[in-house]
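Here's a structure for you.
Missing here: one protein chain of the complex. Every other protein chain is in place.
The first chain written gets the first letter, and so on, giving A and B; residue counts start at 1 in each chain.
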Amino acid sequence: MSSVSFDHVTKRFGDTTAVDDLTLEVADREFMVLLGPSGCGKTTALRMIAGLESVTEGELRIGERRVNDVDARDRDISMVFQSYALYPHMTVRKNIESPLVATRHARPAAAERAARVREAADVLDLAPYLDRKPGELSGGQRQRVALARAIVRRPQVFLMDEPLSNLDAKLRTQTRLELVELWRRLEATFIYVTHDQVEAMTMASRIAVIADGRLQQVGPPQAVYDRPANLFVAGFIGSPPMNMIAGEVDRSPLAGPLRVRTAIGNIPLPTPPTTNLHSVVAGIRPEHLRLGGSDLSVEVLNVEQLGHERHVICRAGDARWVVRQAAHEPAPAVGERVGLGVDGASLHLFDPTSTERIA
Amino acid sequence: MATDAPRRGAAIGWYVLLSALSLIVLFPVWMTIARALSDGSATLFARTPSVLPYSPIQWDAFSRAFTEGGLGRPLLVSGLVTLIIVAAQTATAVGAAYAFAFLEFPFKRIVMVLCAATLLLPIEVTLIANIQTLQEVGLVSPSQGFGEAIGALTLPFLAQAFGIFLIRQGFLGIPKDLRDAAQLDGYSDLGFLRRVAVPVTRPVIGSFVLIAFLSAYNQYVWPRFSVKTNRWDTVQLALRRFGLDNPDQLNLGFAAAIIAALPVLVLLLVFQKQLIRGLTAGAVK
Partner (left out) sequence: MGKRRNVRQWALAYALLLPSLVVFAVFAYLPLYRLVHFSLYQQSSRLGGGERYVGFGAVWDVLSGERFLQGTWITIKFLIFTVPAGIALGVLLAMAAHRRLKGIKIFQTIFSSTVASSVAVSSVVFLTLVNEQIGLLRNVSWLSLKSPNSALFAAALSSVWQNLGLTFVIVLAALQTVPEELLEAAHLDGYGAVRRFFRVVVPLISPALFFLAIVLVVYGFQAYAQIELITGGGPLRSTETLLYRITKLQKNTDLQVGASMSLGLFGLTFLVALVQFRLLERRVTYGN
């Protein structure tokens, strides 16, 4: 069906470079999530695929076809907008039908259009609302109308720009699931933009992390989480975020076992790092720290109870660290100095100058 | 509860004031009805003027305005002229507004300024030159026929800048996402204009239609000099026919004035909200 590929694509608005030399292959039937902070160029990348924004440099392909100069109307693509962009003057039925009516390619007959509207409405549980106007629907219902309008034309590629950001938290969780089910059922390529890493982690086949218009890392969610390619990804993915501290690799045999020396203690290294750098940034996820160890020493600032687990906020040198603790373990007292144990195997090391991961 | 009594007192006070003001505002209308119902000679020769109709009361004044006063034809002329002007102004304004709001083209700024500048050239300023032009092409002459008169009455008003900018403002209020969605759905420019932009801005366009109706129907100066034979008088021009020199028909002029105001009054009552929105466009936010 349809893959989408960016080949050294750049998009500039005057002096701002919104998307910078992006090379990315979205495979057919993949659920690709473009993840990054606001303003990083996600929407711009998506709009280039849609044909709503021109490509300044590079080549953009859908399937085998180069689409740089193909009109938006001829790309066989649906898009769900953050604001849903429903036509306020049309009923739900007319809204869903709109792509079938407006198309300048073979326009389906009325009976077939009605059948397809009905089908899309059934998929999204909209049948009872077909004769209402968008103004009479709740946010979640409007969102589903936007989805129905997107699926009714059976495009090869679906684009979604933060489609859940206008929903409340509970509805968002529920819709996440529905979106993934929809993707499985449609067997189409989804490209989904969000700044919310939870959405990315829970839905994506692969995540593309973007910062400042540049691609940082692509990979399956777990791989990105387990081996962040650089400091940005390490800090952006994961909640609570990865704990970081600057340190030095102590590799002199006289000093005893291999370790990273930091201002708050030493972190043991099971295997020598594949670098001869001296200075590094060490990163440890909250779940890889153990209270009561003796590698590092920190001061407890606060204890956040979440019910099923507990986050212990600590002062680690100049930084705030978070330690994840099971609910059944004894909680430390606020103000207490505690020792932390580190599992060296789960340590991430980064080059402080290039910010890249040290493999 | 304690505050109820003074509140009610204040309310009654306001009702009294509002009623008094209403009487003052409506008084001239009442006088016109009273004189329309009065016999012309009685009006002319009344020694002390009265706010009441003079007897014998002529209940048939309004129908006589049509029969003896010949108000039927001017109403038709006015209706036709108004219809043409409103339809044309709306169509040309929607088109131009769309170009200004959504399309990019060379010399856009200059063209916009040229359109806006016509607001400085009302028909009163250009009157004698325009009449001259229309005389030269034969549309304005003592022997002008029906088509020529209608042409002379409507041509200068087939487009007008106020509407263009009012509707453009409405178009600019359409969210960008909606335009993009329409483009992805496959709408062409004209399809988007017809199926989305116009329906979505219907309130604004509706207000403009009402304003256009009002000003087209109520015109006086241009018809006064572009119609050279009273065969093609508009309603407003027909009001000049009823002079003091013909006591028999004196009251018909007042009846005609009431009749002339009725179409707009009906619009005002039916579409009050839209009309007010049009009238206040530009004044508040």
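Miscellaneous remarks
To be clear about the criterion, contacts are C-beta pairs under 8 Å (C-beta built on N, C-alpha and C of every residue); 3 or more make two chains touch, one makes a residue touch a chain.
These numbers were taken from a predicted model, which means no experiment stands behind them.
Within the set B:Gly9, B:Gly72 or B:Pro122, the residue that contacts the chain not displayed is B:Pro122.
From the options B:Ala11, B:Ala87 or B:Leu172, the residue with contact to the unseen chain in the full assembly is B:Ala11.
Screening A:Asp71, A:Glu112, A:Asp125 or A:Glu336 against the full complex identifies A:Asp71 as the residue touching the chain left out. Touch with the hidden chain on the side of chain B covers residues 11, 14-15, 17-19, 21-22, 25-26, 28-29, 31-32, 34-35, 43-44, 46, 49-51, 88, 91-93, 95-96, 98-99, 103-106, 108, 111, 114-115, 118-133, 155-161, 164, 189-190, 214, 217-221, 224-225, 236-237, 239-240, 244, 250, 253-254, 256-257, 260-261, 264-265, 267-269, 272, 275-276, 279-280, 282-285.
Basically, only the chains that are shown with their structure count from here on.
The distance from the centre of chain A to the centre of chain B, each centre being the mean of the chain's C-alpha atoms, comes to 58 Å.
Across the complex, chain A meets chain B through its residues 47, 50-52, 72-73, 77-79, 81-85, 87-90, 98-99, 102-105, 149. Of all residues in chain B, only 175, 177-178, 180-188, 191, 195-196, 199-200, 202 touch chain A in the complex they form.
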